[in-house]
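A single protein chain has been omitted from the complex, and every remaining protein chain is retained in its original position.
Letters A, B, C and D mark the chains as written, and numbering starts fresh at 1 in each.
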Amino acid sequence: MHASYVLKRLLQIIPLFLAVMVLVFVLVRLIPGDPVSTLLGDRATDDIVARANKELGLDRPVIVQFGLFVLRMLHGDMGDSINLKVPVLRLIGERLPVTLFLTVYAAVLGVLMAVPLAILAAVRRNTWIDGLIRGVFQLGLSLPVFYVALQLLTLLGARLGWFPIGGYGDTFGEHLYHLFLPALTLGLNLAAVLVRTLRSSVIEVLTAEYVDFARAKGLPGRLILSRHVLRNALIGTVTLLGLNIGALIGGAVITETVFAIPGVGRLLVDAIFGRDYPVIQGLTLTFAVIVSLVFLATDLIHARLDPRIEHA
Amino acid sequence: MSAPEAPALLNVQGLTKTFAARQGLLSRWRGQPGKVVQALSDVHLQVRRGETLGIVGESGCGKSTLARCLVRLYDADHGTVRYGDQDVLALKGAALRGYNRRVQMIFQDPYSSLNPRMTVGQVLKEALSVHRMRPPAEQDARVSELLSLVGLPPEAARRLPHEFSGGQRQRIGIARALALEPEVLIADELVSALDVSVQAQVVNLLLELQERLDLTVLFVAHDLRLVRHLSHRVAVMYLGRVVEVAPTGAVFEAPLHPYTQALLAAAPSLDPSQRRAAPAITGELPSPLNVPSGCAFRTRCPHAFDRCATERPLLQDVGGGQEVACHLYTAPSPVGAGPQHP
Amino acid sequence: MTTTLPAPAVPAAAPKRRWPKPTLLIGLLLLLLLVTAALFPGLYTRISPTDFDYQAILRPPHAAHPFGTDNFGRDVLSRVIYGTRIDLQIALFTTLFPFIFGTLLGSLTGFLGRWSDALVGRIADLVVVFPFLVLVIAIVAVLGPGLTNMYIAVSAVGWVSYWRLTRGEVMAQKRAEYAQAARVLGYSPARVLLRHLLPNAVTPAIVYLMTDMSLGILLGASLGYLGLGAQPPTPEWGVMVSDGKNFMATAWWISTFPGLALTVAGVSFSLIGDGLADLLRPRQ
Amino acid sequence: VTRGGQLVYGRYADSLFLDPVLNDANLDIWILTNLYDTLLQPTNDGKSVQPGLASAYTVSADKKSMVLTLRPGIKFADGSAITAADVKWSLDRARNPDNGAWNGLLESIASISTQGNTVTLALKHPDPTLPSALATFNAAIMPQKLFNAAPGANDAAKAKAFAEKPVGSGPFVLSEWKRGSYMVMKRNPYYWKKGSDGKALPYLDSVRFEIIPDDNTRILKLQAGELQGAEFIPLSRVAELKSNPKLNMVLFPSTKVNDIIMNNRPKLNNGAPNPLGDVRVRQALNYAVNRDALIQLVTFGTGKVMKSFMSSATPLFDATQKGFPYDPAKAKALLAAAGYKNGVDVTALATSGSADDQALLTALQQMWGAVGVRLKIEQVDAATKTARYRAADFQMRTGAWTDDIADPSEITGYYAVSGATDAAHTGFKDDTIEKLFAQSQQETSRVKRASLYRQIQTRYANASPTIYLFETPYPVALAKNVQGFVQIPLGYNLFVGASLEK
């Protein structure tokens, strides 16, 4: 892949960000309620609120605030959290890795579940195995995330004690262990989406002529599946996966709450409820960056998998 | 085998059509000039009233593009098309619809050329009512009439396209075009997708309709045998250019252009005792993104010489209504390498 | 007019009707059940879904309350049944507007192409770089919690999928010969688009609509979990599951039955979706 | 008592800003008391004070100065000595009107002087609340040198930096803090206090706070033994956890009251006439509440009927207050007298998604419905609710209060006195109450003060600016082996005497 193509795509993200910034800035200020009185609570007197607003510069005209916001963003400064009193960048720096870890973990688990099962379902299509696989995932798709999360937590966590309940841990191994249930929850959801499409694309690929050609060449079945069927079936799945990363990050909002994971999802919900403007702005921008990068990566991987797509 | 001598009904002059090639983003980013597909390049052609003009050539040579430009599905880049005294390429709105009513197209693919969700009756009636061909009360009768015209029973009106075989669908497509009572039918690969036996049925229908309705037909195909059977005159295209136009007999019995000769030679003969050992022509069609300079055929031409690379041969009348675009037939004559007739 | 040609018989005198698969029938039956429950909840229960009964708090399922009672002594069965109305409404309203708007816009920009397509494409980019739930939460926060605002939020975001699907399909259908034929037949662009392209391009959107309906209900549940969805005492399944989570250990019935209802609705939509995909696919 | 070990405690949310003076929320306050010591301390029943860093204090005869004697040998958690200068600096900082929301508590101090290990507070006027104020979190003694050594250009920046790694003289010192995830406090080896067994406190080596917002998850984690304590157990699960033999479900008495705050102004913000401007309507609403039923429904039997606007755990609560017995007939009569024979419409703001609000208001809907009051519930999120409350753009709302200081003046100043908050934004103002309150603020005789507060409470009850509902405890579930942990009525979590027994 050409570096300049990547560069170009990265440059394309910039105007998008400007739009995102304006949108978010306007959006958060449209939310009724203000950060200071929310933070100070019902009891604070008007003077105290006014003083705090002044300290935070929230008494200035909105357009000035926006100017300052953009100016600071250009210096890579997202401001300080109104509620937590620490730089937003630091907060994101601390919590984003957790969410990313969770998201990637969930994606990996989802794919690990979806791919073999989708292939199995496709190869054994219209048998009871197929029905079972599709039924189980259908179930996963029609139950709310927090419900599945709580059930997994109760069963695998509390009742059987196989996994810790919530938390994140300190080492990589601990992360893997602690985040297993939340990642499984999210992964199940993702897998449900993937299985559906992957199954039908495997079925489609299985009837493709090049698969017959491969069989006519006398290649062993496993090789045909892995080399010819899977690679082609995965092409569309990669795009779907990319599109679903956004959904995964969104799903993390709920999952992180249930599993007490200190990620950005929870941070965002708290920030919205607490009207913590800088955090909301910083996080949404970060999400926009991540999702854009994921889309870019998806395109690149897609192009890798599918030589028919040429970018350069 | 003589074509009816009649004035040109459709007169195509210098028609050129390019498509922007799907270009890599990177090269666009670098500001490299976009590549273009030369689908039609300076095409001159006359279609005479009442005749069947066959158009042949290898895949990608621009046959469909020409057909589509004529019915204004594509907007040509340059050139003129005159229909009687109308400037076809300048038509708009009602005038264009009026033109399309007179000049209809029938399509190749029996599967995708009919809206899968409309019954045959709806398809035909829609054409009738949009163009107010018949008052609503008479439309049903006209639908049956059209169906019987193409050899289908009236019940067919209630059916959906998928209930018909390929040949029958092509009949429906023809009926749809005929609903507008056109003068000119442009048939793009009308029977290519059909089996020979069914193909013959549709060809017979076309012959009969042409006779009965006094239609002018532009018959685009790559089956040489079929074109020979049907056409009064034949135009041979190569890489967006017309390289030879002549009465059918001349093209098949005394082809002048080396490409026409090669094409004819490559078509498999039905006589098992006439087998050639060597291929009629070697090499592949050059990419339309990169059409050779001068004569486009020179890269595969056994007779190519210097001038072919530098100068583009123009279509010239060599007598007997036969036109050819080849330096072999234009003065100054080269080293004497005359054309070889098969 | 007669013809000298041998008239070939029209094949298969009885048109081969493709019967809906049993799965579609099951899906429709389930939906029918849900719809009657939504329209005539009185058919299934006589108890009010919101009346408290301090005397019967947290009763396990028994004859008087087949699904038990919740922490306010409300009848869970009745709440599940009345919840049908809300949840079907959620399913419909979270998808209907995005569907209509997205499909129309998609067919229009897919048909017109060029700048209109590019413009809408940019807007869509802007919408999709936000994780869906995040954007919906933000919008609901702006507008205030509650179902109506949830519909508005979902509509503001959800149209993109339909736009994508329909746009792509229209662009593909545009190339089909029947669409070109329609143009050559001199039909107006509006007719080509609405009568020919749209009916053929809308199938994926309709199929997606079914999946989206269950996603809509789930979204409602997620927002309910965060306190932004249906507001109490409205009986809504997602919120009921969420409210019942505190009682999972002691009163499993509070969240299990609405959870089951969610599943039934989800399965029904999905079966119908698969069935429709099959049924609506034009036969060739 | 067993020494050592780590107690893991599940909190529903993380602290925000661990500065005694500049913090805003209970999330900070309830933890700060473990990190910082005050000169005096509230007793565990939250009703009086005991010596802290000051071993003794004396008030001058004219009641206009106070002398505190520092305990000898006291040290900050870094081992440096606590000096009188630190005390002066800390109290000056805490009473600076520019600093934070709590400086008003120390408003009566005119100046501070030090001599050796004594600190003298000169007062502007006699202040009966001062001992309690000195036992309140914001009067914590901070190390002046360390604070000034913190990075930052000005005090605000230094405060931010210092609050990240605070060093105080409380029983514990913060050793690790991963925001939103966990916080670890280690035992302060220099802590001065001895336990009942005469040994140095605290017993625990460390306390680890895990942040677990979801109630269920917190409980599951406790049940799985990953936590030894969890706060804010939903009241609906108290009974269940009480019957769990591995757990000790404790309901710590609290000063928390739950009420309905009414807009008492004759007109609403939008200009519409407000029936709640009529005292008879407000009283009627109070009489029409079946508090016992509410306690069953909303608090699952754990609550207690409110008899006054303040909780029964607040000092000087008047035990003779009758409150409002459930009397729908009387309510009807009052409404009729007020001209609402045919009923009246009222709207209440509820916090969206709050199960308690929903339970409460829907129950009230039914109860009031019986006397002809039609209650409409308007759901808004907490931030909006606060904003509209502050703008007096409401008719009714759910409310709750917890004392921060062991004195009735705080809640009274907020609820009953017009002052800065317009009597909890109700718009209620009673000149007599204003006068009585002003008097009470300078009356140092406990008996006389009690009488003043009795009058205030009675007058308040008659005017009924709010609807009293019920008091609720702090529900904390602990593992069986946890001993000595208390959450005092002010909410402070005290780990100083906690231990993990075998």
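In this text, contacts are C-beta pairs under 8 Å (C-beta built on N, C-alpha and C of every residue); 3 or more make two chains touch, one makes a residue touch a chain.
The rule we apply is simple: contacts and distances are computed from a predicted model.
*Asks:* For the complex's missing chain, which UniProt name, "Monovalent cation/H+ antiporter subunit G", "Oxaloacetate decarboxylase beta chain", "ABC transporter ATP-binding protein" or "Phosphoribosylformylglycinamidine synthase subunit PurQ"?
*Replies:* Listed in its UniProt record, the absent chain's protein name reads "ABC transporter ATP-binding protein".
*Asks:* Of the residues B:Arg68, B:Arg228 or B:Arg241, I need the one that contacts the missing chain.
*Replies:* In the full complex, the listed residue that touches the missing chain is B:Arg228.
*Asks:* Looking at B:Pro135, B:Pro153 or B:Pro268, which makes contact with the chain not pictured?
*Replies:* Residue touching the absent chain, from the options given: B:Pro268.
*Asks:* Can you work out which residue in B:Leu15, B:Val198 or B:Ala235 touches the chain that's missing from view?
*Replies:* B:Val198
*Asks:* Over the whole complex, note the residues of subunit A touching the chain we left out.
*Replies:* Against the left-out chain, subunit A lists 206, 208-210, 212-221, 223, 227-228, 231-232, 235, 305-308.
*Asks:* Just checking the interface: what residues of subunit B touch the absent partner chain?
*Replies:* Touching the missing chain: residues 1, 52, 58-59, 165, 167, 195-201, 203-204, 207-208, 222-226, 228-230, 248, 252, 262-263, 265-273, 275, 277-282, 284-285.
Just so we're on the same page, only the chains that are shown with their structure count from here on.
*Asks:* Once you find the CA centre of subunit B and the CA centre of subunit C, what distance in Å lies between them?
*Replies:* 48
*Asks:* With centres defined as the mean C-alpha position, give me the subunit A-subunit D separation in Å.
*Replies:* Centre-to-centre distance between subunit A and subunit D: 39 Å.
*Asks:* At which residue positions does subunit C touch at least two other chains?
*Replies:* Those would be 141, 144, 226, 245, 248-249.
*Asks:* Using the touch rule from the top of the page, what residues of subunit B touch 2 or more other chains?
*Replies:* As it turns out, subunit B has no residue touching two or more other chains.
*Asks:* For the complex, which residues does subunit A have touching subunit D?
*Replies:* Subunit A residues touching subunit D: 31-34, 37-49, 51, 55, 83-86, 91, 94-95, 150, 153-154, 157-158, 161, 164-168, 257-260, 262, 266-267, 270, 273-275.
*Asks:* Could you pull out which subunit A residues touch subunit C in their complex?
*Replies:* 16, 19-20, 23-24, 27-28, 30-32, 138-139, 141-147, 150, 154, 243, 246-251, 253-254, 257, 268-269, 272-273, 280, 284, 287-288, 291-292, 295
*Asks:* Any idea which subunit D residues touch subunit A in the complex?
*Replies:* Touch residues, subunit D against subunit A: 13, 16-17, 24-25, 98, 101, 156, 160, 163-164, 178-182, 210-214, 216-218, 220-221, 223-224, 226, 380-390, 399, 414, 420-421, 424.
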